[in-house]
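For reference, the structure I am asking about is given below.
Heads up, one of the protein chains got dropped from this complex, but the rest are sitting where they should.
Chain lettering (A and B) follows the sequence in which the chains are written, and residue indices restart at 1 in each chain.
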Amino acid sequence: MTQMPQHLQLNHQGQLRHFLTIEGLSRELLTELLDTADSFLEVGERAVKKVPLLRGKTVCNVFFENSTRTRTTFELAAKRLSADVLNLNISTSSTSKGETLYDTLQNLEAMAADMFVVRHGDSGAAHFIAEHVCPDVAVINAGDGNHAHPTQAMLDMLTIRRHRGDFEKLSVAIVGDILHSRVARSNMQALKTLGCPDIRVIAPRTLLPDGIEQYGVRVFNDLRVGLRDVDVVIMLRLQRERMQSGLLPSEGEFYRLYGLTRETLALAKPDALVMHPGPINRGVEIESEVADGPQSVILKQVTYGIAVRMAVMSMAMTGQTSQRQHTQEAN
Amino acid sequence: MTQMPQHLQLNHQGQLRHFLTIEGLSRELLTELLDTADSFLEVGERAVKKVPLLRGKTVCNVFFENSTRTRTTFELAAKRLSADVLNLNISTSSTSKGETLYDTLQNLEAMAADMFVVRHGDSGAAHFIAEHVCPDVAVINAGDGNHAHPTQAMLDMLTIRRHRGDFEKLSVAIVGDILHSRVARSNMQALKTLGCPDIRVIAPRTLLPDGIEQYGVRVFNDLRVGLRDVDVVIMLRLQRERMQSGLLPSEGEFYRLYGLTRETLALAKPDALVMHPGPINRGVEIESEVADGPQSVILKQVTYGIAVRMAVMSMAMTGQTSQRQHTQEAN
Partner (left out) sequence: MTQMPQHLQLNHQGQLRHFLTIEGLSRELLTELLDTADSFLEVGERAVKKVPLLRGKTVCNVFFENSTRTRTTFELAAKRLSADVLNLNISTSSTSKGETLYDTLQNLEAMAADMFVVRHGDSGAAHFIAEHVCPDVAVINAGDGNHAHPTQAMLDMLTIRRHRGDFEKLSVAIVGDILHSRVARSNMQALKTLGCPDIRVIAPRTLLPDGIEQYGVRVFNDLRVGLRDVDVVIMLRLQRERMQSGLLPSEGEFYRLYGLTRETLALAKPDALVMHPGPINRGVEIESEVADGPQSVILKQVTYGIAVRMAVMSMAMTGQTSQRQHTQEAN
């Protein structure tokens, strides 16, 4: 995994200027981000769901991997901040003309783009862009390979904080295909940073990355043991294409062993939160009755996701702008 | 055909909150809609073609069936009302990840979407969404299977009213593939509700639905008889793919029997209006000289279509918002 120097994401005053990974960010900064998101939640409930914070700014959704759902949340967040939004599905455009990633992004920067929201199949792509391609554009990582999905992690943290409060008293289980999940990585880092004392990962051995212990988590291969008395269950989406790879037993077998059902959920605390980054596979990793049940906050997560993205975008824009002014004054 | 309880489309005060079908709507409501559209027509002629009625609202064009033309009219109408617009071509996105229609829409609702403009290949889809999926989001039917296309019908009504006035004195003929036309169904209902005493449908027997009489129309299999002395001719687009199905004779034969030409148009009243929902097939169902001729209002229909969609959107948003407040106060 790419080492992420803390300063790359922060400006000279320690403010966020890119948002690439949870790794290396302080508890104070994550808490500030959650507080800011809290304040934006109220915007979504207004008759006029807009604030002028990014008015006249150009936000480019640069998606090298198709993801309508994630792109939509960033597009909405940007529009509610009054930004101008450009959607670029790169796989089907410039690179088909043989242009390099480097040239594509340099061109967008030359058009006076202020922010890139980047989704890429390769781990470290957003990091590479922020460090080597367009350091003066605020870069937001919207998912890079198996590496990180930090806005998803922060919306999960907002969900937990709003529904369970203090992280220092919680047991949180992350269940499923940890090996291929950028969400799991980012969530483990965020929970750790925010002081969660009991982070559990529950997965078959074949779906656990090497060195999982470095995250300070407890590993369980048995769902029924791992879920015991947890406050929060974060289910991961099962990438069905993994089935063919031989890493997994049959879909039915996976569901029997690792599926969250009313029966297995009963092993957690009685009011344990049920979370999932979506889109859910009903009957594959989660039972419909649980996904739609009273303990599920899956749709709340979507609502909080808009607020978190608004918070990330406005904070990074502020930090990046302040950095630019600082650099210009220094020159 | 799905039964549509009147109250599903209306709020506690009888205002429009969804717009799914003409069926069950009162003459007063249709007239109010036409009056509102009339007032928006003027907006399209201004230097600044915008009104702030939907500012800060999020309108999602959720198209399960590709239709650039219809999507464009709704997008423009929403933008002229100052809404934020999201275009979602669902066939190529989430459902390819196996997500259900239900989950896709619930997610959009959780993002605080205010309105769904829905196009779907299945009859009753918009109805299903409004009733069972997202009752608190205003749902506008932009065409569902062979069932209904109510905004097209209302723009046809606006065209007739502006160019011919009182519906109670008119003979209107609808010509072509009635069987597969959502436009025809919605138009028959709208004309009936608005008091049109002589609605004629003209089609070969193979392109007429069973039970067509229930609409209170007169059926003609001979174009030359049916067109006699009508005030308005509404041509339907011929879906060429029907040709292969054996329901139709050859394209040439169809044109000879049911095409609107200068010769057949001469059988109608001398100043009879020529209408078509577009896109037209020149030389298939209509002669170019007629489509572009002095009696044609085909391009006017397009202009009126923007105003009608602005009217539908603003009225449904008002009705839905008022319903939400009512429900919240009741709780």
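What we mean here is this: contacts are C-beta pairs under 8 Å (C-beta built on N, C-alpha and C of every residue); 3 or more make two chains touch, one makes a residue touch a chain.
Not measured: the values here are computed from a predicted model.
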*Which of A:H12, A:R27, A:R55 or A:R256 sits in contact with the chain that's absent?*
A:R55
*Return the single residue from B:L76, B:L247 or B:L267 that touches the missing chain.*
B:L76
*Of the residues B:S39, B:T68 or B:T327, which one touches the chain left out of the display?*
B:T68
*Hidden partner interface residues of chain B, rising order*: 44-50, 66, 68-69, 72-73, 75-76, 79-80, 240, 278-282, 299-300, 302-303, 305-306
*Residues of chain A (touch criterion as defined above) contacting the omitted chain*: 55-58, 84, 86, 88, 92-94, 97-100, 103-104, 106-112, 321
